[in-house]
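Okay, handing you the structure first.
Moving on to subunit A:
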Amino acid sequence: MTGVLTATCIAILVVMAMALARALKAPTVYDRILGVNMFGTKTVLFIAVVGYMTGRPDFLDIAIVYALISFIGMVAVLRFFEYTAPIE
Partner candidate 1 sequence: MTEVLIDLVLLGMLAMTALRVIFLKDLFAVVMLFSIFSFVSALIFINLDAVDVAFTEAAVGAGISTVLMLGTIALTGRTEKKNSHSSILHLVVVCVTGAALIYGTMDMPPFGNADNPIHQHVAPRYIEDSPKEVGLPNIVTSVLASYRGFDTLGETVVVFAAMIGVLSLLGTARPTNKRATPESGLAKHRVLHVVAKIIIPFIILFALYVQFHGDYGPGGGFQAGVIAAAALILYALVFGASFAHRIVSPRQLEVFAPLGVLLYASVGLVGMIKGANFLDYNVLASTAAAGQHYGIIIIELGVGLTVFAAMLGLFYAFSNQVERSNVQ
Partner candidate 2 sequence: MLEQHLPALAILLPLIAAPIVFILGRSTVVWLLATFTGAWASIVAFQLLLTTLAEGAIHYSLGGWSAPWGIELTVDALNAFVLLAVTGVSTMVLVYSKESIAKEIDKAKHGFYYTAYLLAMAGLSGILITGDAFNLFVFLEISSLATYTLVSLASDRRCLTAAFRYLIMGTIGATFILIGVGLLYMKTGTLNMLDLAERIAAFDRSRTINTGLAFIVVGVSIKLALFPLHRWLPPAYTYAPSAVSSFLASTATKVAVYVLIRFIFTIFGPDYVFYDMGMDMVFMFLAIVAIFKCSYMAAVQNNVKTILAFSSVAQVGYMVLGISLVTTTGLMAGLIHIFNHALMKSALFMAVGAVFYRVGSVEVHAFKGMGKQMPFTMAAFTIAGLSIIGVPLTAGFVSKWYLVSAALQQNLWVIAVLILLGSLLAIVYIGRIVEAAYFHDVPEGRDASKLKEAPLLMLIPMWVMVLANLYFGIDTSLTTEAVGHASEWLFQSTELLEVAQ
């Protein structure tokens, strides 16, 4: 089973790398935010899977914090930049 989890884990890493690539080089500022958001979600999953992979799933707390914080970050972006963000 560890093999499956490891494979999942690596696959999620690849998806994260793709989202990061989008965030690093984005056609519009919204694409950048989208990339960051996707990166955040995948990170949460990554932590959960790694927890099972290493056999210490009690660290899911960190995944919860990640999910919450990336949501708050997103809301902050919207709050401070909603109608001020020009298209690049």
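Keep this in mind: a residue touches a chain if its C-beta (ideal position, glycine included) is under 8 Å from a C-beta of that chain, and two chains touch if they have at least 3 such contacts; residues count from 1.
How these were chosen: all candidates are chains of the complex that A comes from, given by their letters.
Bear in mind that the values here come from a model prediction, so they are computed numbers and not experimental data.
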item: Touching candidate - 1 or 2 - for subunit A as found in this complex; value: 1
item: Of all residues in subunit A, those that touch candidate 1 in their complex; value: 6, 9-10, 13, 16-17, 20, 23-24, 26, 29, 32-33, 36, 39-40, 43, 46-47, 50, 53, 58-59, 61-62, 64-66, 68-73, 75-82, 84-85, 88
